[in-house]
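Okay, handing you the structure first.
The complex is shown incomplete by one protein chain, all other protein chains being positioned as in the whole.
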Amino acid sequence: MNETKVPYGMLAIWFLGQESVVIKGGETTVYIDPYMSDNAKRTYSPPLRPEDITNATYCLITHEHGDHLDSGTIPQVAVNNPAATFMAPGFCRDHMIRLGVNPEQLLDARTDEWRAMPDIRIKPIPAAHEQLDYDPARGHRFVGYLLELNGVKLYHAGDTTVYPGLIESLKAEAIEVGMLPINGRDAFRTAQGIIGNMDYREAVELAVSTGMDTVIPMHYDMFKGNGLNPGYFLDYLYATYPEQKSHIMGRFERFIYVSTCVLK
Amino acid sequence: MNETKVPYGMLAIWFLGQESVVIKGGETTVYIDPYMSDNAKRTYSPPLRPEDITNATYCLITHEHGDHLDSGTIPQVAVNNPAATFMAPGFCRDHMIRLGVNPEQLLDARTDEWRAMPDIRIKPIPAAHEQLDYDPARGHRFVGYLLELNGVKLYHAGDTTVYPGLIESLKAEAIEVGMLPINGRDAFRTAQGIIGNMDYREAVELAVSTGMDTVIPMHYDMFKGNGLNPGYFLDYLYATYPEQKSHIMGRFERFIYVSTCVLK
Partner (left out) sequence: MNETKVPYGMLAIWFLGQESVVIKGGETTVYIDPYMSDNAKRTYSPPLRPEDITNATYCLITHEHGDHLDSGTIPQVAVNNPAATFMAPGFCRDHMIRLGVNPEQLLDARTDEWRAMPDIRIKPIPAAHEQLDYDPARGHRFVGYLLELNGVKLYHAGDTTVYPGLIESLKAEAIEVGMLPINGRDAFRTAQGIIGNMDYREAVELAVSTGMDTVIPMHYDMFKGNGLNPGYFLDYLYATYPEQKSHIMGRFERFIYVSTCVLK
């Protein structure tokens, strides 16, 4: 990753599995939900060890579930990236601090407002996993993130269904890259305590209805019984909106997204 | 159909599209949700005209939606099958009578009790489309039907999701043939007013968890935007429960199901 130079107007996106991704633009490297703990339930091993993460400029957490806020990864990120800025929902604050994150470097994910740093702008978006969960003191329990980085606007949905108002708020943002879960939800997974997300059809419809330039599915690959064949996403997309652009990430792929602004 | 003789222990099942099926055993011919009206939204024309239906012993209706209780079909069935017995939820009673069904030949679908006729036993099962809807005066608005006909037990789910208690009540019945919707439901179809059903994964899990001998998917083929590739049903079934038996109906197929009792 360190060797990847990303000129203005481009993003490098590494897919580390489920919803773990790294986004790099210019000199800024953003980890979202790094989940590098190995465990018996994973269908494949993580591509990095937690201690290999030494290049984080930002580390964003979407919610407190263990495959997103990973107790086996965050302590190493905190120790090995002393200059990094963390952001997470207020629900995660105590937990993050217990895992070793410096409270002064930990920002609360205040939804629906842009937080501007010199190299990036970040706007947390409420997520409904499967319900919106809001507390006046701590804000939304589940979030996604909208990033404006290196001249490109990217949305990482976190774990969410499509709730009233989401389409409108995303549509207003002119998103170029949308990363959306597709594993869905159903009565039998609910009965096992598995909280669900939008499914592949909803992800396609959300991308099209909000005008995303390129949609990337995620959250279909890590756990047996909660996965989805990404081919279904593509089948539905291609049959329904053959001109909509998408990209299916190879496992651990580095995908380079090039914004239209570069090409003019 | 009239030429098809169905020996004891077998059922002939004709798939007329969506949830329209005909079940014949012995001399008894049961129509469920006959939907023979042609209309511009159908992806293919019905295989019969309403006036072609002249062999109905029973005509069962699962709920009042137009692709199940078809105002273009029921009047012809009533006129041309004067000896037929009709069954429908109490919610449909007035509508059925207005369409010409003789009130004396129209039975209310009283859920969870067997109604025994000389040639068939019928037990309506509550359906949740997408919610259970119960009224003390009229009973359940949405139902499916359990039939015991010609020595075979068949379940036609109607339009339903998997609600608490459904698995237990079906499991107790030792169902041989289960006909289940697979089109699912999602936020975008909900926003268009399309009320949904179980999806293909839930249909597979329901079949396996209730011990159905053979599961037949339905409700995936008629309307653009509310269909599903039945291959997904098979993919999930085969990947998850390779020994579970299923059958995917060809359009307008006559499928013959043979009960184990015949083979002993």
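As written, the chains take the letters A and B, and residue 1 is the first residue of each chain.
One rule holds for everything that comes next: a residue touches a chain if its C-beta (ideal position, glycine included) is under 8 Å from a C-beta of that chain, and two chains touch if they have at least 3 such contacts.
Not measured: the values here are computed from a predicted model.
Looking at the complex as a whole, the chain kept out of the display touches B. For the chain left out of this panel, the touching residue among B:E64, B:D108 or B:D235 is B:D235.
Residue B:M10 is the one among B:M10, B:I120, B:V162 or B:L206 that touches the chain missing from this view. Across B:L48, B:I97 or B:V258, the residue that sits in touch with the chain not pictured is B:V258.
Mapped onto chain B, the interface with the missing chain covers residues 3-7, 10, 12, 44, 221, 229-232, 234-235, 238, 242-248, 250-253, 255-256, 258, 262-264.
We take it that only the chains that are shown with their structure count from here on.
Annotation: 42 Å between the Cα-based centres of chain A and chain B.
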